[in-house]
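Excluded from the complex is one protein chain; the other protein chains are retained at their positions.
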Amino acid sequence: MSSESFSIKLDRRALIKTAAAVGVAQIASPFVITARAADTVKIGLDNPLTGTYAALGKNELIGAKLALEHINAKGGILGRKVELLVEDSTSGDAGTAVQKARKLIDRDKVDFLVGNINSALAQAIANVAYEKKVFHVVPGGHTDSVTGSNCHWNVFRICNTTQMEASAVASSLIKNAGKKWYYLTPDYAFGHTLQAGLEKAAAKLGGTKVGGDLTPLGTTDYSSYLIKAQAAKPDVIIFLQAGDDAVNALKQAVQFGLNKKFHLAGAQQELEVLLGLPPEARIGTWVFEWYWNQPNVPHVKEFVAEIRKASGGHVPTARTWFGYAAISTCAIAAQQVKSLDAVKMAKAMQGFKLPPEIALMPDGAYFRKGQGQLIPDLFVGQAQSKGASDPEDLFKVSDVVKGESVAESLAETGCKQTWPS
Amino acid sequence: MQPADFTKQAPNIVVWALLLTMPFWLSHVGGYTELGSQVVVLGLAALGLNFLLGYTGVLSFGHAAYFGLGAYGAGMTLRYLLPSTGMGIIIGTLIGTIAGAIIGPLIIRLRGVYFAMVTIAFGQVFYFIAFRWSSVTGGDDGLTGWTRLPLHLGFTTIDIQNNPVAFYYFVLVMFAIAVGIMAWLLRSPFGRTLIAIRENERRSRFLGIPIDQHIWISWVISCAVVSLAGALFALLNNFVDPRALYWTQSGDFVIMAVLGGMRSFWGPLIGAAIYVVLRDYLSSMTENWESFIGLFFVLVVLFFPRGVLGIITRKVKS
Amino acid sequence: MSLLKVENLSKHFGSLVAVNDVSMTVQSGELRAVIGPNGAGKTTFFNMISGFLTQSSGRIVFDGEDVSALPATQRVWRGISRTFQITEVFPELSVGENLRIPVEVASGYRLSPWLSRGGEVEVRDRVAELLEMGGLTAKAGRLVGELSHGDQRATEIMMALALKPRLLLLDEPTAGMGDQETYDITKLIRRLHKDHSLTIVLIEHDMRVIFHLADRITVLAEGTMLAEGTPDEIANSEVVQAAYLGKAAA
Partner (left out) sequence: MTQLLFFNVFNGLIVGAFYALMALGLSLILNLSGVINFAHGGFLAIGGYLAYSLIPYIGFWGALVLAPVLTAFIGILVERVLIRRLYGRDPLYSLLLTFGLAFIIEDGTRFIWGAQSLPFQVPSWLVTPLSDDYFFLTGYRLFMVLVVGIAVAGLFFILNRTRLGIRIRAGTLDLETVSVLGVNVRLLRNMNFGLGIYLAGLAGVLAVGQLGLQPTIGASLIMPSFVAIIVGGLGSLPGTLLGGMLIGVASGITTVFFPSATEAVIYVMMAAVLLVRPRGLLGEEGRF
């Protein structure tokens, strides 16, 4: 008895020591980019690093860090060094994300806020940024309302609206695959708006909806939905899932041999998803928001090479570019007006066209006036199981669609900005 | 005041002094007012859970459900019903309490691990409702399009909407009311029957205490306090999402109670403070913070099962 | 007048028969001892009377009312109170608090969120009275878990008594005690029986205690009733000696 309690005591001390040692090692490791100094310009990144969106978040972080390097190499913002303060927003916990946004704004006094991948969290922290009048860039949360019905003067978004993605892919699908569509839609705002966009775009081109199901976020087993889809005998089964859901759904659809009976397609697709699929499941017609293999566009090759160096040989994905463009946007806004005043910066970005070394796409990209939405090119094409040149070349772009041609008019988006007087 | 009374009152005096002055010193130690509000709100939830866990000896691992119901109740009142922060809190608390009261009879006959398991599973029902009924709850995107509103008291208006310090004190008043009621109940004959059940359920039954009925009442009180905390949590963030109902949130409440000390009245509040600050700090420091939180759980369980206050009380006594 | 009437009580655990068709009548004011070798089914029998277990068949009538289907708590409310073979108290509470809880329950305050001044005085007096009766006044502030075995047992008996029972069931009150403690407890039980004319049924192993206390004795063996009678009758019964005392001696 006494010997046991003795050993526990010893253990406790030893464990505390070990924990402390591990803790110190961790704090000293390269994850920490948060050396908080006073005279720097601060950009707060409130984005997921854990949970479902961790992979996407980490890619955005890689892009963000590269942008930071570029900015500081060119002398920083207004002559001051720029610092990136990274907070893990978690993948779905709005309480945490909002708290982190407040912490970055109130305590760390950041000049810019960047985030979030999860549309819901993006919206939630946009509200905080609006309340505190901080220049906010959303790199990758797609729901329309962020730059639509809930838009704010201080919020800018790099990634597309779901509506733009839907319109971009619709005509190509009708032309190549058929008019009867069956929708498998994830049950949250991103999925809903994506489906609504597709239905609208398809209707214009004579496409019809023959059925559909809302699948909960985080569904692991799609078999019963796929059974229903196949019973409806459509031309195309549309998969609107993102991330791990898309991996699960496509993997199972291909195992069921549905790819041999129907055309499998969707709207937004990401390189992260295709990389997670076994080769036989890398199929279908999709839209990419940015793609690394653009041999004829200037600056892209350099960007790809730099990212490869930073990420251990991996190519940049659309997410990497979102992160890169978001941080670059912050720097550009400040340089434009030679000030860190959020209202001045936001005014300067209205209709602003990103320089080609940041846009990295054939027709460039600009922030639409009165909405804060970036209007870039969209890349429609097919997934391919093995790249000819590179193992990570898993998408074949067949069509570059100009954002202008697929974006709704400003009135249609429902965005009305009220500027502080 | 007798010296013995004073030692008994000392913890209360210290806790209240710290809480009342928090906005003045928090920023000097690297915090911010909202962090303070969060500690008080989550502390209230942990204290509410502990009414059941520490004082009745019943292990619920599903209290996030009632926390979340309180949050949704408050948010949906403001979003759909009427623009009144006060009504939001009242309705939110009522919804959580009623749900607890209805589920209670289904589960109070169960004990120990089984009770814990069933409470988790029932909690998930509400999670899925919030998650799937997106036309009303906003689903995974959360409930947006509303915000807490200034408090109109007739003679004056308190701007808890834009002034974080005012909101902090508003939360503290709610906290004081709920905590006061719980402390008072625990000193009553009814409170003593709960402690009796915790100490020895068999003996209590043969003292003529109808265990199921008393556990049910304790459960409902606990759910009420936790749903009040949930309502305040919604107002704090101006946002609710299904994550507030998820079972991992329940685990957070339990670890707060254990960490601070289940057998001490203020233990869960101390636990909440430590846990919230630690999490906030760790997740800013390293992307592997989850491992550290997990390790922290393990260390607390293995080496500090009586919690911080438990250890202090023991040291003081010996 | 009979206070407790047990009719043809049986309990099966699967194929095992723990109590088989036992009947017993206890008169008001009587002290009845139930004895028998280990495994005779005494505790099971007790557990059925107090409502801890449900009988497989048979009836339990208390004060003219059939209580067979009532849950334990309600039997307590009707006046059946018990102690356990292994002392069941609230070890982390003081002796005073241990007694205060049943006193409050018995006075109908179990759901009260407060006590009136009058109620407080009433409860305090009653607790003091019980402490006195159990010889525990000096230890009122100590935690029960820190007390000697004998004092814990005395506390448990006083807790049962705090409920103002009409029938007290004591399961081996002197189990595991030394001579002095056994003597004290026996004296306490005797006082309760004589001074308060309380009806008591007790299970006991210690023959000195039984013959000192009991008015009548019921003998169980292997779940069935072997004999019933006055201590003298039982001491002289050949059946009992053969089946029980003989066995115990061997």
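Before moving on, here are some points about what is shown:
Think of it as A, B and C in the order they're written, each chain with its own count starting at 1.
Note that in this section a residue touches a chain if its C-beta (ideal position, glycine included) is under 8 Å from a C-beta of that chain, and two chains touch if they have at least 3 such contacts.
Treat the numbers as computed from the prediction; the structure is a model and nothing was measured.
Taking every chain of the complex into account, the omitted one touches A, B. The missing chain, though absent from the display, is touched by one residue of B:255, B:269 or B:309; that residue is B:255. Interface note for the absent chain: among A:70, A:251, A:299 or A:344, the touching residue is A:251.
Only one residue in the set A:149, A:208 or A:224 touches the chain that does not appear here, and it is A:224.
Residues touching the missing chain, restricted to chain B, are 53, 59, 61, 106-107, 109-114, 116-118, 120-122, 124-125, 128-129, 132-133, 247-248, 251, 254-255, 258, 288, 290-291, 293-298, 300-302, 305 (touch as defined at the top). The omitted chain makes contact with chain A at the following residues, 50-52, 54-55, 57-58, 187, 213-214, 216, 218, 220-221, 223-228, 230-231, 244, 247-248, 251-252, 254-258, 272-273, 275-280.
Following the convention adopted for this analysis, only the chains that are shown with their structure count from here on.
In this assembly, the chain whose C-alpha centre lies farthest from chain A is C.
Centre-to-centre spacing of chain B and chain C amounts to 43 Å, using the average Cα coordinate of each chain. Spacing of chain A relative to chain B, judged by their CA centroids, is 35 angstrom.
As a whole-number value, the distance joining the C-alpha centres of chain A and chain C reads 72 Å.
In chain A, no residue reaches two or more other chains under the touch definition.
Listed in rising order, the residues of chain A touching chain B in the complex are 8, 11-12, 15-16, 19, 23, 26-27, 29, 31-32, 34, 49-50, 87-88, 92-96, 98-100, 102-103, 106-107, 119-120, 123-124, 127, 131, 143, 150, 187-190, 192, 216-217. Those residues of chain C that touch chain B in the complex are listed here as 50, 52, 72-73, 76-77, 81-82, 84, 88-93, 97, 100-102, 104-106, 109-115, 156, 159-160, 162-163. Residues 184-185, 188-190, 192-193, 195-196, 199-200, 202-211, 214, 217 of chain B touch chain C in their complex.
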